[in-house]
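All protein chains but one are shown in place.
Presenting chain A:
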Amino acid sequence: MQTIIKNWNWRKFVFEVLVLTGIFMLIQYGISNGLLNSYHQINLSSMCINIMLAVSLSLINGFTGQLSLGHAGFMAVGAYTSVVMTNMLGQPFILGILMACLMAGLAGFIIGVPTLRLKGDYLAIATLGFGEIIRVVLQNIDYVGGPAGILGITQLTTWPWLFAATVLTVVVIVNLINSSYGRAIISVREDEIASELMGINTTYYKVLAFVIGAMFAGLAGAMYAHYFYIIKPGTFNFMKSFDILVMVVLGGLGSTTGAVIAAIFITLLTAALQKWAAIRMILYAFILIVIMIYRPQGLMGNKELTTKTFGRVWGDKK
C-alpha cells in the first residue's frame, strides 16, 4: 500500500480536480445568469468539440506517428449513429453516445486493419479515401436524409455533457499515453522495427490507437450533432479532416496540451474570421507554412504542460 501512496500524487490530483471543477462551475454560472450569450455558447461548444477531435487525432498522428487524413469520417459515423438512436429510435442520449463511440470505433477497426499496413503517404491517401467513402455512403442512405442530411435534431448537448465528454477524452488519452501501453504506442512512432524486435506487436498497437482515436471522434460527432440541430454529409468532408489535422500539427505532434491549446486557438480564430469565411482557409495555409518554417515541431513540440510545469513556474519545490 505504501508504494501506491507514494506514486499516487494527491496534491496534483486534488489540484487538477479543483481547477476542472472551477472551470465547470464558472461557465455553468455564466450560462445560467446569461453572462454568456448564445454566441459565446456556440463558440464554447465548438471549442470543446474541437478539443476532442484534436486530442483524439493526436493519439493517431502525433503519438503513433500514423498520418491519418480521415478523422472527419469517424466524427460523421458518431454523429449519424447518435442521431439515429435518439431522434429516430427514441433512445436516451447516453445510449446514443455509447453507440456513437462503438460504431465509430468499429469503423476505425474496419478501416485500420487493412490501411495501417501502409506507410506514410500511402496511409495518408488511403485514410483520406476511406473518410470520403464514409461521407459518400451517408449521402446515399435515404434513411438518414441523403445529401440533405438530418434536420431538427433535439438539442441534448448541454454544458455538463460537453464538459464531461471533453474531460473524458483528454483523461483517457493522457492516461493511456502515460502508461506502458502508451510507451509501446510511442515506440511505434520512434522506430517500428526496433519496437517490433523489443517484443511489441506494432500492428496491434497501431490499430488500437486508431480505434481509440476513432471512438473519441465518434463521441465528438455525437456532441456536435446534438448541439447544432443539423447534420449533413458535406460537413464531414476532407476539409473538416484537414481542420483537425491543422490543430494537431499546430499544437505539436506528440503533445496533448499542444492539441488542446491549438484547438482553442483555431476555434477563436474561426470565430473571429466568421465574416470572412473565404479567407479562413488561406489564413490556415499561411499559418501552417509559417509554422513549418519557423517552428516545424509545432507550438509545444512533444512537450506537455503539466501541473509540475506550473509548480516550477510558481517556484514550488515539489
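Keep in mind that, in the parts below, a contact is a pair of C-beta atoms (placed from the backbone, for glycine too) under 8 Å apart; a residue touches a chain by one contact, two chains touch by 3 or more; residues count from 1.
Keep this in mind: contacts and distances are computed from a predicted model.
Not shown: a single chain whose UniProt protein name, out of "Acyl carrier protein", "ABC transporter-like", "Putative hemin import ATP-binding protein HrtA" or "Dienelactone hydrolase family protein", is "ABC transporter-like".
The chain not shown here is touched by just one of A:Q155, A:N201 or A:Q274, and that residue is A:N201.
Screening A:L102, A:V172, A:L288 or A:L305 for touch with the missing chain picks out A:V172. Although one chain is not displayed, its contacts with chain A can still be listed: residues 3-4, 6-8, 172, 175-176, 179-184, 186-187, 190-191, 193-202, 208, 302.
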